[in-house]
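A protein chain is absent from this complex, but the other protein chains hold their places.
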């Protein structure tokens, strides 16, 4: 390759650059080194190791100083990244301060540094995701408010059903985003905690002051302190997966709707166009919805990753044999895919082109059938539901076979005419009167949004 | 079959009878009828339909009056259960009060009754699960407290690591249960809400009073009132799956540990025995851990079901074509499997037989290797970590090849002897001094448990 | 419930009655009894047990004689169905012939009867599925041949691309069905084999004649004889899941296409209508594609079940603790869902209504853009590909903004006009000349179909 190519050819398509930088090899190493530096600081603060040792250790805790190729090679033998990382770190510290080298990783085990490092990475990643989710919420609120009266056919089972408003669709998306924001907040409170247990969770190697070290370390890293080490209980890790899995589902749902709206025959809403965006290698006229494809691909991939992480929870005794390593690539993959879908879909929604006229036109495509329920309900007040159903169902059938507008068929129907004077009939077939409580519902969601008044994303 | 056999031959093995009764065909129908009765009550209360109609409708809303075979047969045509149920209900009401029949299911759509019915079933199911989870917590607290000093080898990567206490293992289980209880509480608050949107979520068929009806109905059913109908946003439903999926993972982890403890060669803890329990069709000596098998089977099955429900979230427009029906059997299956695992594992833990002596004996099975880390840390204070590692690693190797106790090898080692006087060496090889902060950690979890003082399960 | 309701309310919707009967509780019990009867016959044939014993055992091997409720209850204690079934069978045989009772289940273990029983059920189920798949192939061949010239827009990324023929779509479906038929044939050959290993796969309990018994039993049951018992190697079972999982994916693909064709705005093809089929509980005009929903629901549910069965393959030693029981309900569920999707989709395709005129009309919906690639290729011969691309892309843009037909824009374009005389331009915009090799490709698939000349389904 002419330029030193990224191993991850599809990274820019599927992922979000900012988030990817928090999940890559360097970030992983740095997070583990941050743990080692903070462990030494905490222990020095308690007088367990010399302050000079903590300083000497901290001075080497930079990912720039690590030979990542050697790390990867040795990890294949050792079975995890911590063992060779501690070895490299110890050697570097020893070169500068041989005594300090004796206190590297003091009393900790591989899982302590790997898991806490993961938590540090997740905190940064969730900050980024929270911020982008808020940007999505902002845009959806705009769409909900701005398109409160933009009428189009609601579709159930992919068939035109009754009129709705595009703003209500956006409000429904926003309402779901609110729940995801709440879930992420709960997840942070429960999941972003220190792991420090020593060899098998008893803190034995730290002697009687193990709990003090844990408390000081948690404070240093600004992480919660759990009641007990959680090395073999992976629900906190898996909950990151399930929470983001739910988010991916919602992003997929929004993307599916966009893709359906963008179909040639529907043509109601489109992703923004740009030079080189969504083309075809052979068809000059194509404008493919790339962001929708990215979000749908994520929604297709994430559930399997969630199931892998749930299945991997069944870990043996004090450290699982295959379950724990099964997390190491799966969780970053999952976070990266969700974040990528979130980012690209938010971008697309920010540039969304809505064809209000086509939406209105599509409402008229069924020659009035989309108003059948309205007619039935209006009749039902007079005739009862069953009779109204019978009348309107028959009228629909006639409208279809005779290729007439349902309005006109009903206007000719003696029973319908008996109960529905022309003005009411006209109103029943006017979408402006038939989108129900759409605006009131939009207002409920927007009011909730205002009341949430969230602090800036990621601020603790 | 001589007796009218259950279709569900494996139900008693895999499920919990009490919970199964909340998830079966009758409960499903009754929950849907409860919605219809409450809808009529709410509408009558608001003067939208006659009070006599509400009474006549309510009088027929009993699953006993429904022809379930016909229901199933017609659902195959209609595509869902609500259409034939409303038809049957309407016919029954009509027989008693023809006018009232006109107001059955007034302004609602199939999804309103199916989804809200599901929520009602889930509420009852989560009540049951909460109660059982509290029973599990109680038992784990007993085990944690009672076995705080019961020493055994911790195992990492399925190899003996260092000493721990069985009480700490139980405390770790309990700590995870606390988190699951919190998740379930959050789930209830967010997920147990009314679905009422009419044909496509605008409440149009209910005219200007749609929101009033929704509020009154939610109050009648003691359900939360969402900002907007959520028919095509399935995160609430999927969150039931993910939350229970996390629980299934923890149950599987506990079960895996029990199964490993119960191995013939380990023999540390056993499920209770009973006539006909855990036998073999050919081997007279077998005592199979049935509850562990049930929980592990659930932990193997549930992740796939979670992924199905996450994948099914990608639903089209205002009502998904395949995604929504994909939930109808999957979610009850998942709830039933989790509840069954929870119940059977709780039962097994309540009767758990712990072989304290065997645990102690297993600690000695490695001729002292399980104390290697303790010796290394004691030496490291004097020699630095790397040198201590070198000394103890060599001693371990010698202990293995010469088949001697590590204590004795170290006692003979000049370097070790220089730093570790005999009394300290003895203490390093005595598990009573080597389980670290196990008891303090147990106390932390038990204190949390006391502070939670939960109200009775399921009480709102 | 007024009639004794099916536990399986949604069975008729999601499953195929004929297949469901091969997978239900009775069929499961009967298959296990068939194993026990055949085992006794085989052993009697070899003189290992008395012929009278085999006769007495065989006489009781009818599911009608089994108390299924007791079976289910005892299985919850025993951990599997075989133990209580053997107990009931032994008691029944004992009542008639006490000596014979001593030879029930001679030398076999629970897994032998459960697994071989499963294989017998699977054979019958695969027969049924093979038959239905052949019916589907037949119908697809008809559609491929009959609609070879029915033109419509191909859609890529859900955007109109270029013209194709509906017959070619059907031929693509048929081509996939051919592969599924091949996979099923391979699966049968590899997977439908006897399991007989005794307690742990050594056949020890049968003494020196264990292999003879296995051979005779396999012959009696018309099953393959494996090289070794396969009790803890579940790839044969999991391959049923993966093979049907692939089929479910294809059925879902076909269903997705049908659902997209049936959209109100596309309206090209529809499922058959029938009284009560695909209605709505509130909207009188709805005609929902129920079979597509069923197939899509199966396609959403099956992948998770496949992953459960793959994950469950990791079974311990000579009999897995949780992995094996995890199969017991999952595999029949999966087979039932696939069969249901296959049956309902085949039915829908048999009654498919194709709107040839609408397809043609949709081809014209883009004002010629669907012919852009044809124009580009025609130009490229003269100008090279890049220049042709530039010309046609610009023309497309002009057509869009000026709302003109692409044909006319190109007719006015000096460069295009220079190379494309009016007759050729007309031909480029005539779908009859622009569906490429569609017919030749259809003929290839139909020729393959004829050459396969499969024997009647299920015939061995």
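For this structure, a couple of remarks:
For clarity, chains are labelled A, B and C in written order, and residue numbers in each chain start from 1.
By our rule, a contact is a pair of C-beta atoms (placed from the backbone, for glycine too) under 8 Å apart; a residue touches a chain by one contact, two chains touch by 3 or more.
Computed from a predicted model, the values in this text were never measured in an experiment.
The missing chain, though absent from the display, is touched by one residue of C:186, C:364 or C:397; that residue is C:186. Touching the chain that is not shown, out of A:19, A:192 or A:205: A:205 (per the contact rule at the top).
Across C:67, C:142, C:220 or C:318, the single residue that touches the chain missing here is C:318.
Checked against the full complex, the candidates C:117, C:245, C:279 or C:340 give a single residue touching the omitted chain, namely C:245.
Across B:293, B:309, B:345 or B:441, the single residue that touches the chain missing here is B:293.
Residues 1-14, 24-26, 28-29, 63-83, 86, 105, 107-110, 113, 198-199, 205, 252, 255, 259, 274-283, 288-290, 292-301, 303-308, 311-312, 321-323, 325-326, 328-330, 333 are the ones on chain A that touch the missing chain. Along chain B, the points of touch with the absent chain fall at residues 153, 155-162, 259-260, 262-266, 278, 280, 282-289, 293, 303-304, 307, 311, 362, 365-366, 369-370, 372-373, 376, 389, 392-393, 396, 406. Within the complete assembly, residues 79, 90, 94, 98-99, 101-107, 154-158, 161-165, 168, 171-173, 175-176, 178-180, 182-183, 186, 190, 198-208, 210-211, 226-230, 232-236, 238-239, 242-243, 245-246, 248-250, 252-253, 255-257, 260, 296, 299-300, 302-304, 306-308, 310-311, 313-321, 373-374, 377, 380, 383-387, 434-438, 440-442, 444-445, 448 of chain C touch the chain that is not shown.
To be clear about the criterion, only the chains that are shown with their structure count from here on.
Work out the mean CA point of chain B and of chain C, and you get 32 Å between them. Shared interface positions of chain A, i.e. residues touching 2 or more other chains, are given as 155-158, 161-162, 260, 303-304, 307, 311, 373.
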